[in-house]
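Below: one structure in structure tokens.
All protein chains but one are shown at their positions in the complex.
All chains are identified by letter, namely A and B, in their written order; residue positions are counted from 1 within each chain.
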Amino acid sequence: MRLTCTVNGSAQQVDDVWEGESLLYVLRERMGLPGSKNACEQGECGSCTVYLDGVPVCSCLVAAGQAEGRAIGTVEGMGSEETLHPVQQAFLDAGAVQCGFCTPGLLVATDDLVTRSLAAGAPPADAEIREALAGNLCRCTGYEKILDAVKLAAQRMAAPTTGAPR
Amino acid sequence: MSAPARTPAGAPGSLTGPGSSGGVGTDAARPDGTLKVRGEFAYGSDLWMEDMLWGTTLRSPHPYARIRSIDVGPALAVPGVRAVLTSDDVPGAKVYGLELADQPVLAVDVVRYQGEPVALVAADHPETARLAAARIVVDYEVWEPVTDARTALGHPRWNQVHDGTAQVTELSRESAHLHPEGNLVRHLKVRRGDPAPTADVVVVGEYEVGMQDQAFLGPESGLAVPAEDGGVELYVATQWLHVDQRQICAALGLAPEQVRLTLAGVGGAFGGREDLSMHVHACLLALRTGRPVKMSYNREESFFGHVHRHPATMRYEHGATRDGDLVYVRAAIYFDGGAYASSTPAVVGNGGTMGIGPYVVPNVHVDCFGAYTNNPPCGAMRGFGSVQTAFAYESQMDALAAELGMDPVELRCRNAMEQGSEAITGQVVDSPAPVVELLRRLEAMPLPEPAPDDLRHRPGGVSNTTHGEGVRRGVGYAVAYKNVGFSEGFDDYSTARVRLEVVGGEPTVTVHTAAAEVGQGLVTVEQQIARTELGVDRVVVAPKDTAVGSAGSTSASRQTYVTGGAVKAACEAVRARVLERAAGVTGRPAAQLRLFDGAVVGEGLELPLAEVLGDDAVEETLEWRHRPTEAIDPETGQGFAHVQYAFSAHRAVVDVDTELGLIKVVEMACTQDVGKAINPQAVVGQIQGGTAQGLGLAVMEEILIRDGRVQNPSFTDYLIPTILDMPPMRIEILEYADPHAPYGLRGVGEAPNISSGPAVLAAIRAATGLPLTRVPVRPEHITGV
């Protein structure tokens, strides 16, 4: 089948999609966007987290056809070549990236959390961060530096002028 | 050597990093960090070529069976299928292995574990390949599996401990001999002091450790590209390119020049990528079809696609004086190696030679066995043979302390190893061994406050199982030590090629090693060392491949030590040549010159490197070895077996819902001696990550096997800690230099993985008052039902 959708603001169209393919497979293997990672294919690890119409979801559990006409945001759409997104920069500065396989999904989940929290008036507290990121498994870091990175990102996104440039 | 015909999308390029610099001892930024946060860092599973095929593996559903016949016809008939291969299609050696070549590339006549590869399919689409594999008809004669290590060895009792000698009686059933030489992979003996000691106080305990999985997030994956010279280019996520190359060459019947490996991005390793997985398979399919072939396991297949941590059963007997001085330790340790040897011999080596912990004991009697069974093959995982024994010996120390009415930390300090002590192998510990200080510093740290009134801080979390009812707090301590590098006389070396030149007016160092970057940050360390040694800010890390000599394995906490040592030595050789050149230019003796900030400097002299080098590059390639170790005596286990020890200690604070058996780890504190922190931020990251894996084994992680079959090959039922399971940590790093090691550093990665779990277990015991002799602790163990 044919699939047409918007990914990171650009129109995408792919043909010959098998109906059993996931959005994750389509992004990775058909659209040349392998940033979203396949680590479990059952919604347990969060490595494939993308925005689907602004909502973070596991792209491995979205049937390709369900994305028809939708707007998708992936890690490749965060920041730019010149300037990293504050969440990306915070993960680097805090040392929250080791093997990096969980990182793309965590960046999307963190961006969602921090954006929502700041819109609601306050950066997320530790317990909120832990509950919000419980679906993003990381095997390398023990999560401490991820927690640091989220707090750093929230601080910089609350006061964007203090965000360190890349 | 011939160049690859084409380069896949995602083939690694050189890394330079964001321009943030720093030498040894700084928190230098990762050169691959920006790529990773942009989603541009290509892992093995991200490799892609326009005309590539997808490979898939048909695996045995049975843990033990004879293959009567295989009919690949129905698979070949599926449209889109390009090749179907069995062991008949393996042109070279049919078996491979890290230490013993006993594992079939594809099953030959017999399958010895559930999930053993039987046949391969290459097709245009992964679904086509899966469908075709399902159509291969394999006729099995199913045999009864041997699923217990002691049974496999014919050891019905713990008699080795008391009889003094092992009576290895093989099983009588023919099929019970899993391998022609029998089911014993290795028996290590340590004999020291009085063979029949007595003591005032004796504690005996039997312990069991379940099978842990590395659970790296990036499943096994790679891309094989056939080359015009009849060879193959393999891009693969792995831990040791050259040991892979050796085994692949043997299986393919090709020369090393024809099998060229490049490290693809690695999504974590932790030991699970030291053995081959899809390496030979993808090459076979690529060579057969003449097309690039990608293989990428899904999570379920990953559980069958790599070795796991050995489960262990252990019996320990500790004797001490009334004052708490250890008099003797006897131990019998059984590692279930599963169907093939993998690194079981070395795991047995570690389990035996460090099997009583970092303590001084005059009389020691240890028997450590590795056995073949029909369980999944077990091999390397972070902590390698020391994780299992630490649960036992640290539990014994707590039990002994209780028996003596002594504080557990006091008992440990009283018997602690220190510099100058003899290990149970007779090896004198010839660098700092601050066991006492590690423990005392933990004790001095403040304890956490009671949990706040929030479900997320309680056992069970948001599942709302307690509002405080049944919850008791416990505190536990553990200390551990671990060898760094390969031991027992292994020729443990690494190769580094370092080039200094001026590129576009900027002095540039290129570091080329084959050392696998698996997330730990070795590429950062390579840059830091080059910056420090050559005084040049811009350091390029070349892709890791087999175009340079072996770096050895990214395991045993060894790469910063060994490859770091090689890079340092190569830099020193480059520096010597540059300074000689500068001496010729300036007329000053080289000994009065040094490299700093892109220039040759000396008293009143600053000569830019561009002026010294011009268009020339100065390049040195050399192998670097740590000081040699030696094989241990086969009867006594005595010898200089290990090049270096790493020491760490943990204090765990847990809240246990004693009525439901649920656990919330409240805080982990860790002290570790790292000799010299080359990159302090990365060191802390290793301690935090290692702590998490130890915690996971203590309270949740286990591959459950029944009758040789894996019951939980998924992240739904093989649970690893989430961010809600990991507590805040307090970490203190000590830096007591090891005079034998580059910069005085100690390997970092494994020790914290060893001491964290036993500390958690001790804390749960303290909270519950239960003996708890098996990990992972399950709720049933606490509730008693």
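In this section, a contact is a pair of C-beta atoms (placed from the backbone, for glycine too) under 8 Å apart; a residue touches a chain by one contact, two chains touch by 3 or more.
In the analysis below, contacts and distances are computed from a predicted model.
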Complex member absent from the view - protein name from UniProt, among "CO or xanthine dehydrogenase, FAD-binding subunit", "Energy-coupling factor transporter transmembrane protein EcfT", "Cytochrome c oxidase subunit 2" or "3-isopropylmalate dehydratase large subunit": "CO or xanthine dehydrogenase, FAD-binding subunit"
Which residue of A:V7, A:L33, A:C58 or A:C140 touches the chain not shown here: A:C58
Hidden-chain contact residue, picked from the options A:A39, A:A132 or A:V150: A:A132
Options B:E116, B:D244 or B:D725, residue touching the unrepresented chain: B:D725
Missing-chain contacts mapped onto chain B: 130, 134, 298, 300, 456, 459-467, 469-470, 659-662, 664, 699-700, 704, 711-712, 716-717, 719, 721-725, 778-780, 783, 785
Touch residues of chain A, complete complex, unshown partner: 1, 18-20, 22, 41-44, 46, 49, 55-58, 60-63, 65-66, 68, 109, 112, 131-132, 134-136
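The definition used in the following text is that only the chains that are shown with their structure count from here on.
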Chain A to chain B touching residues, read off their complex: 18, 20, 28-29, 32-42, 44-45, 47, 74-76, 78-79, 84, 88-89, 91-92, 95, 97-104, 107, 127, 129-131, 133-147, 166
Of chain B, residues touching chain A in the complex: 9-10, 18, 27, 29-30, 32-34, 36-43, 45-46, 48, 125, 127, 214-219, 265-270, 296, 298-299, 454, 456-457, 462, 518-521, 681-682, 684-685, 687-693, 714-716, 720-724, 726, 728-729
